[in-house]
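The structure under discussion is supplied below as structure tokens; questions concerning it will follow.
Yeah, one chain of the complex is gone here, protein chain that is, but the others are all in their spots.
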Amino acid sequence: MVDAAFVRSWVEEVASSVEDQRDYLTQLDAAIGDADHGVNMSRGFTAVRTKLADAANDGLAPGPVLALVGNTLVSTVGGASGPLYGTAFRRAGKALGDDGDVSPQGLLDGLRAALEGVQQLGAASEGDKTMVDALIPAVEAFAETLSTGGSLPEATTAAREAAEEGMRATTPLQARKGRASYLGPRSVGHQDPGATSTALIFAALERVAGRARG
Amino acid sequence: MVDAAFVRSWVEEVASSVEDQRDYLTQLDAAIGDADHGVNMSRGFTAVRTKLADAANDGLAPGPVLALVGNTLVSTVGGASGPLYGTAFRRAGKALGDDGDVSPQGLLDGLRAALEGVQQLGAASEGDKTMVDALIPAVEAFAETLSTGGSLPEATTAAREAAEEGMRATTPLQARKGRASYLGPRSVGHQDPGATSTALIFAALERVAGRARG
Amino acid sequence: MKKLINAPEDIVTDALRGMAAAHPSLRVDVENMVVYRADAPVSGKVGLVSGGGSGHEPMHGGLVGLGMLDAACPGAVFTSPVPDQLLAATKGVDGGSGVVHIVKNYTGDVMNFQLAAELAGDEGTKVESVLVNDDVAVEDSLYTAGRRGTGATPVVEKVAGALAETGADLGAVATVARKANERSRSFGIALTSCTTPSAGAPTFELGDDEIELGIGIHGEPGRIRRKIGPASELVGIATQAILDDYPFDRGDQALVFVNGMGGTPLIELYVVFNEVAKILEGRGATIARSLVGDYVTSLDMAGCSITLTKLDDELTRLWDAPVNTPALRWGV
Partner (left out) sequence: MKKLINAPEDIVTDALRGMAAAHPSLRVDVENMVVYRADAPVSGKVGLVSGGGSGHEPMHGGLVGLGMLDAACPGAVFTSPVPDQLLAATKGVDGGSGVVHIVKNYTGDVMNFQLAAELAGDEGTKVESVLVNDDVAVEDSLYTAGRRGTGATPVVEKVAGALAETGADLGAVATVARKANERSRSFGIALTSCTTPSAGAPTFELGDDEIELGIGIHGEPGRIRRKIGPASELVGIATQAILDDYPFDRGDQALVFVNGMGGTPLIELYVVFNEVAKILEGRGATIARSLVGDYVTSLDMAGCSITLTKLDDELTRLWDAPVNTPALRWGV
């Protein structure tokens, strides 16, 4: 079951892997963007950590936790990734509502809401070489696994694998959205930073689900 | 005897060795100045060549030729070396007067006048790490050789040797005049560009005197 | 990396404190990262707010003042400001007649301004957003992020600010801003990349004889890498790219803006201006106004951008109107 502790450790896992991968994400962004994606994400999740550590936010249900994460990202990240990831977490939080325990199906609804929010705001479709290219396959794989009777850990593993595949698949693409699109054909041959950070988020989810099971 | 042809080929010799040594002079100036001495000298002597090639200046006596060289340097070089070398050649030209043939003693008077002009304008004494450090010993050696019965070629050789010695002697000195003085102790260990160009001028004189004899 | 900073994470706030100390005509909210003109909000006047990543100085903070912006929101280096800043600025300059957002067309800027505009609307402030997208190096397409906002931005801010100063209403100010944008085109050239304080190394590497054509203002590479050539050739390419998209011919009045990217000395910008002038004269267009200097920069990048704005009587009058900002000042 997905409870507040689960969601909090997921966010904590994301925060620490963003720290680890900070420079890598920035290097990816240097190749086809403006060399700040890692810095942006780390600024955002550092703020998120502080927020979640604040006693005032103790005892929040999973949904409100994710909403708080989203609002914090919107308020601290800036750039393209800030509104996008912020909206994703906000929408997911909204979808989860105020339940203390969320079912795998409930988490899926949250992921679907996140994807919808990102696409509404950013108007990117699959193949535009953005975070959407990791997010869509991840959500689909997650849904697919559950619908065929898979467990939450299995669903998160499938989602992580699909996200990483989608991330790698951005390399040969020519960007049609975001900064990388300014490079035109020169954006080909580089992995998209946002798709990479999205894969990190699903890898964190998998680790937490694995621990929750064991 | 020093006639107009002699003086013109001296100036021509100076011009061509300034061309050859242009980058070297500029490098010396880069170390303790502003990296333009070679460029300045070459701009000046290129203009001098044009002036001397001008038919209007055919048939000038040695003195007026040197005065023309001086005026041209003042009008085209700029920087510190322009007024200094310009004044040197102007004063030398004045000292030679309008005689068509100048004795070695007359040439010595010209060199003395040049030195006096440089020191009046620049107020540098020997040891300040300037062109004066090459000019003073050169003029003295020239005088010394004549006074002991030496020939003009011998006097120019002595002058060239003394100029080069004075030039080398600037290396260990701390500059007290010109741009290099701003470096304080850091000016030590570098050969002075202006002393180097002065040595070139005496080397040119020696070559011409040697040819004149042979 | 060698920079005159204390720490990469402090550069923006330290610089804001410096602006506050240097310019009494500004009121700087360092904590919320907003630069206001000291007398904001000016009651009855339409407010003008712009913003974007830091690293483009003097844009935007240096363009705040009478006759131009009422507030500017600097983000982190090359990172759009967040909605909170933009909302605070929007409310802080609303003199009751609404606020114009001048937004350079970058995904991040557009989205953050959009969120701020929605929040401001909820709180009862009328907001009109004006998009600046003058960079001809990027082809204009519905299926991409579209053209970037670059050198035209100060021009748009200047004329909109001048009209707002006359008491014109929200719609009119937004309209003239859009008109200035539509009549402007830009193209940028980089001789070097730039080094963001947090990355600590150049965003891209260029050979000793290589340059990038069609760059933006975030240290990103451009459309084409090639060998350097004489200014006449490079300026020819840049100006032609503009003219192919938006011709200037006999009778046209041009505002010629030669902008330094931050690391190129002014003497070179005048060499560039001379080449642009030769081309325009060759076509019979008139250089009616000019601006030469570093206004829309990319940190320490060496290079320049050329912006041509086709003036009409209204735009010329508004360009000439008094302005009093740290970076642009005349008539007062």
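Going by the order they are written in, the chains are A, B and C; count residues from 1 in each one.
Throughout what follows, a contact is a pair of C-beta atoms (placed from the backbone, for glycine too) under 8 Å apart; a residue touches a chain by one contact, two chains touch by 3 or more.
Nothing here was measured: the structure is a model prediction, and the numbers come from that model.
Participant: For the chain that's been dropped from view, list the shown partners it touches.
Facilitator: Over the full assembly, the chain not pictured touches B, C.
Participant: Just name the one of C:141, C:166, C:240 or C:274 that touches the chain not displayed here.
Facilitator: Here the residue in touch with the unshown chain is C:274.
Participant: Check each of B:62, B:93 or B:122 against the chain that is not shown and name the one that touches it.
Facilitator: From the options B:62, B:93 or B:122, the contact with the absent chain belongs to B:122.
Participant: Could you please point out the chain C residues that touch the chain left off the display?
Facilitator: Chain C touches the chain not shown through residues 2-7, 11-12, 14-19, 21-23, 54-55, 57-58, 62, 189, 191-192, 208-209, 211, 228, 230-232, 234-235, 256, 258, 262-274, 277, 287, 290, 292, 294, 297, 299-300, 302-304, 324, 326, 329-332.
Participant: Go through chain B and note every residue touching the omitted chain.
Facilitator: Touch with the absent chain occurs at residues 26, 30-36, 39-40, 43, 74-84, 121-122, 176-179, 181-184, 186.
As a working rule, only the chains that are shown with their structure count from here on.
Participant: Examine which chains touch each other and state the graph shape they make (line, ring, star, complete, other).
Facilitator: Drawn as a graph, the chains match no named shape, so other.
Participant: Looking at C-alpha means, what's the farthest chain from chain A?
Facilitator: Computed centres place B farthest from chain A.
Participant: Could you give the separation in Å between the centres of chain A and chain B, each centre being the mean of its C-alpha atoms?
Facilitator: Chain centres of chain A and chain B, defined by C-alpha means, are spaced 76 Å apart.
Participant: Quick one: report the Å distance separating chain A from chain C, using the average Cα coordinate of each chain.
Facilitator: A distance of 32 Å separates the two centres.
Participant: Listing for chain C: what residues touch at least two other chains?
Facilitator: Within chain C, no residue touches at least two other chains.
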